[in-house]
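With one protein chain withheld, the remaining protein chains of the complex are depicted in position.
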Amino acid sequence: MAVNAPLNRKLRMGLIGGGQGAFIGRVHSIAAILDNRASLIAGALSSDPARAKASAPDYDIPPERAYGSYQEMVEKESKRSPEARIDFASVATPNHMHFEIVKAFCEAGFNVVCDKPMTFDLAQAEELAKVVQKTGVVFAVTHNYTGYPLVRQARDMVHAGELGEINALRASYLQGWLRTRLETQAQKQASWRTDPKRSGAAGCFGDIGTHAYNLSRFITGLLPDKVSCLLKTFESGRPLDDYGSAAVRYQNGALGTVTASQISHGRENDLWIEIDGTKAAIEWHQEEPNKMLVRVNGQPHRLYTRAGGPYLGATAAASTRLPSGHPEAFLEAFANIYTAAYDDMARRASGQKVDAANSLYPNVADGVDGMNFIAQCVASSKEDGAWKSLRHPLCRT
Amino acid sequence: MAVNAPLNRKLRMGLIGGGQGAFIGRVHSIAAILDNRASLIAGALSSDPARAKASAPDYDIPPERAYGSYQEMVEKESKRSPEARIDFASVATPNHMHFEIVKAFCEAGFNVVCDKPMTFDLAQAEELAKVVQKTGVVFAVTHNYTGYPLVRQARDMVHAGELGEINALRASYLQGWLRTRLETQAQKQASWRTDPKRSGAAGCFGDIGTHAYNLSRFITGLLPDKVSCLLKTFESGRPLDDYGSAAVRYQNGALGTVTASQISHGRENDLWIEIDGTKAAIEWHQEEPNKMLVRVNGQPHRLYTRAGGPYLGATAAASTRLPSGHPEAFLEAFANIYTAAYDDMARRASGQKVDAANSLYPNVADGVDGMNFIAQCVASSKEDGAWKSLRHPLCRT
Amino acid sequence: MAVNAPLNRKLRMGLIGGGQGAFIGRVHSIAAILDNRASLIAGALSSDPARAKASAPDYDIPPERAYGSYQEMVEKESKRSPEARIDFASVATPNHMHFEIVKAFCEAGFNVVCDKPMTFDLAQAEELAKVVQKTGVVFAVTHNYTGYPLVRQARDMVHAGELGEINALRASYLQGWLRTRLETQAQKQASWRTDPKRSGAAGCFGDIGTHAYNLSRFITGLLPDKVSCLLKTFESGRPLDDYGSAAVRYQNGALGTVTASQISHGRENDLWIEIDGTKAAIEWHQEEPNKMLVRVNGQPHRLYTRAGGPYLGATAAASTRLPSGHPEAFLEAFANIYTAAYDDMARRASGQKVDAANSLYPNVADGVDGMNFIAQCVASSKEDGAWKSLRHPLCRT
Partner (left out) sequence: MAVNAPLNRKLRMGLIGGGQGAFIGRVHSIAAILDNRASLIAGALSSDPARAKASAPDYDIPPERAYGSYQEMVEKESKRSPEARIDFASVATPNHMHFEIVKAFCEAGFNVVCDKPMTFDLAQAEELAKVVQKTGVVFAVTHNYTGYPLVRQARDMVHAGELGEINALRASYLQGWLRTRLETQAQKQASWRTDPKRSGAAGCFGDIGTHAYNLSRFITGLLPDKVSCLLKTFESGRPLDDYGSAAVRYQNGALGTVTASQISHGRENDLWIEIDGTKAAIEWHQEEPNKMLVRVNGQPHRLYTRAGGPYLGATAAASTRLPSGHPEAFLEAFANIYTAAYDDMARRASGQKVDAANSLYPNVADGVDGMNFIAQCVASSKEDGAWKSLRHPLCRT
């Protein structure tokens, strides 16, 4: 089990979004408390005040902290004593509302954990990065797949030089659930994801392609140079892409590819990544997250397993709860994002320095990186795959 | 997400065991609240009163309900008003203490969730079955692997006749962690599991073989007839078995095998089961719990996935939290045992009838079955594999 | 077992290349006779006459038909009676020699089975297509992976509409053996493959990328439109590409990707393909060729196995030799290319019409397609991924 951070109390959480019918809000609420380091004590669970209040009992939020709007929550929580007010807000609303909500909480001094993609568009992301920097709050964006222990192990191995120089990356995220136009059948998840007004400039690439790109960046730390992207809409009438492929050139000369699909029959949540280095190569699949292949020419392929032994590094070990062979999965990885952010929140609360730029959890720079990736992919695709720069001054280096 | 049961409030949980250094107590505490249907509010976390109280903050148990012993807990919780006292006790102590603890809570009218194996020996199990029946409390034993959605799906398929008559079962549970005598190195988990005074008459077969047997029974509902068992101790000096193999004859003529190992290098928690029916066959592996193979001669093999589609039945659907492809794992399955027990606790609390004999969760009859299996395996092995009866009047039929 | 074709005798084979130290010549010689429909009776096994003759006993080629050069073979075999002369020549020399050899045999009226890539460059391929058409000989190029029974099954399924309209294709061929500059160590296979004078304009993409492209075309029958390709050389000093990625636009609007690598640590011969249709999707991996996944949203994934049952079509059934579960592999698939060509050779020998344009085996049009793909990929890569047309009048439609 994760050891408690220095702060000798549980963190107080407020949840924005997550009202009845929501999926990701519930995930946030479970993940945030899985290690018993936080309590959910306040919520603005819906943009509809009545529904917001009606949803509160599902989360054991007392009526006096079940707010009708996020604005009310910011205002009233700010007025509470430091010993009572929330430490952080988790934002689990549709994409187009993230910016104003996050900004409000940051400016009021609250830490924030925000669902991805971080904002509706790149301009918002850039502004948000400035807000976060200025306010000094702890900010995390839930590129949750980076929370898997073996993904973190991969990152440590790359950073320790075990793969040598990285030459090639292949990341892919395949789903099939939008093979038909579910959005015309009032399916809530499909509706906002295929609506440019709520989802942003990209559909499939914004929703899941950005995860595949983020995973490439997280594990290797390579700096991106340019992207050439082709987006497709295979379901006729859908206003956003539901399939796409991108080539990414990295500044060190590596070549990456990102493929994403929402129209591949029978694919569920098939995110995978392969990384080729001069010394070794790595392969990992999200649907079987407890194992990872490490290959070196002429040697037996090595199958790493979560908690499999002392060959795993400290980060992976600290990211796991159960003995080997007792599978962990999506919720635990999501919780690991929270746990890493809690460490920084505890540091901030106790007046220690927070090294936000090098956080283990995805931070606002990663959020900008993701929004920039989406923006450049859309721009590239409009010009038939023309190369667009991915160099952005606000991304993590 | 699971829908709340009729009882319109959260259940109140007390935890026995789970003090610092424990593994399974933490698992119980996470699983029990995963669906937000219970709160942990009291504990007797260690048989050492000082450590019991010191461990309480880890679980947010307030000092006034951090008891120094289970006896104190029974006594003081009984005195609280019905609106305040715990609804159930979770017992996560070493095996040899289960009986007296469970008995005390049952006789005081508290529901109980008990770790497995249920008791130290068969005689205790038989007595406990009578206690449970007499007191009418809800009692569950955490044969947790039955909580996996696809295991429940398998059970529904067998019961619906999709496999036809069951002819053969193969269940296996392989681990490697006791390949060396860890117990001589003060490793807590190894120490009690290899100590006949705390673990009971069997080591490997009591700890994990019984899970494999239970899984066979749970999925098929077949009634056992006889067992022939061979237990081995491969690590010299160890007083209990660390490997074994058993043949099980079922009353319908089916032949089952159970294999269990703690000395198989590199095996982590490799529990699997295969079931051959006259119409179809099933294969499932605990380490990759989100998929299951269903085979029919002459047809493509069918790969079922958790939440994979409407081909899954209602029980599997109600046992899953996340969309398909978002893997769930050990904790969620463990939580599913709790959730099923909560449904019965809610019924009992609201005065409804509880059909304990046919519970979805493993009940006291299953606990007796498991203890009987262990007892007969040990007896058989002592007589070189002689057949011993598995027919027991208290087992589930 | 495959049924003999109408021609009531074994075909007589001559082998060009395959002398001591060669790999692919031996593969041709085994595959060609696996079904006992041909005998190897003549050879020009090396461009070095002495070695050519010295190698003959390894193949049981009698001295009088162990020729010192392919020219001698053409000349002397032509002079033999129709009842004695070879029916076909198998050309297994390095790429740069294919053209003149194949041309000579075709013009002398002999059928030819040629290793891939068909020629050194596109101009040669175009000329060869004309030669083959003019002479009316049976000509096959060993894009051998199309010989796997389940690949042919996939093709039949696409053609029968089981996948609906094809939207997306992903094909990948990963190897690791050129991770170091083996070519500097006098490793024969590495030397010619990395030498532009013997291998042609592309290295990795010519050697294996073209297989991945060919597989996409073979299974779907989609007509290509344009390609955008990025080739990389990661091993410093190597004159040809050892990694690359291409996007392929098909005329029906489908988007394909082709990835190929020779520098991915530990990858052996990892050719795989995934095809997304509007009704179903398919996934197949060369290293586990006896199974194929067929997926449809909301249904259990279907695992097809070679010889697995009547759900397989006639082509797959005719392409398999052993009962299900008795794995077949590379040699059998290679033999299937020969067997299909034999059917046409038998037709030609007995004066029947040969429908060369629609052959099951890869024909000269496919060879042109492959060479065109290589040429356009190289051209595109030189212009940073500019789109190049893949429409070629001589490709199969």
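For reference, chains read A, B and C in written order, and residue numbers begin at 1 within each chain.
FYI, a residue touches a chain if its C-beta (ideal position, glycine included) is under 8 Å from a C-beta of that chain, and two chains touch if they have at least 3 such contacts.
Note that the coordinates shown come from a computational prediction; the quantities given were computed from them, not determined experimentally.
S.K.: Looking beyond the chains shown, say which of B:S47, B:Q133, B:S191 or B:Q299 touches the absent one.
M.R.: Checking the options B:S47, B:Q133, B:S191 or B:Q299, the one contacting the hidden chain is B:Q299.
S.K.: Touching the hidden chain in the complete assembly: which of A:P63, A:P82 or A:P310 does that?
M.R.: Considering the complete complex, A:P310 is the one touching the chain left out.
S.K.: Just name the one of A:T184, A:Q299, A:S350 or A:S389 that touches the chain not displayed here.
M.R.: Only one of A:T184, A:Q299, A:S350 or A:S389 touches the chain omitted from view, namely A:Q299.
S.K.: In the whole complex, what residues of chain C lie against the chain that is missing from view?
M.R.: 1, 10, 23, 26-27, 29-30, 34, 36, 58-60, 175, 177, 267-270, 286-290, 305, 308, 321-332
S.K.: State which residues belonging to chain A touch the missing partner chain.
M.R.: 293-294, 297-305, 308-311
S.K.: For chain B, which residues touch the unseen chain?
M.R.: That gives, for chain B, the contact residues 167-168, 170, 172, 176-177, 179-180, 228, 230, 232, 234, 243, 245, 247, 253, 255, 257, 259, 261, 263-267, 274, 276-281, 295-297, 299, 301, 384-385, 387.
Heads up, the rule we're going with is that only the chains that are shown with their structure count from here on.
S.K.: Nearest 5 degrees is plenty: how much rotation brings the CA atoms of chain B onto those of chain C?
M.R.: Chain B sits rotated relative to chain C by 180 degrees.
S.K.: List the interface residue numbers of chain A and of chain C, divide the shared ones by all numbers used, and answer same when the ratio is over half, different when under half.
M.R.: same
S.K.: From the centre of chain C, which chain's CA centre is farthest?
M.R.: Greatest centre separation from chain C goes to chain B.
S.K.: When the centre of a chain is set as the mean of its C-alpha atoms, what distance in Å lies between chain A and chain B?
M.R.: Their C-alpha centroids are separated by 35 Å.
S.K.: Using mean CA coordinates as chain centres, what's the chain B-chain C distance in Å?
M.R.: 56
S.K.: Specify, in ascending order, the residues of chain B that touch 2 or more different other chains.
M.R.: 305, 308
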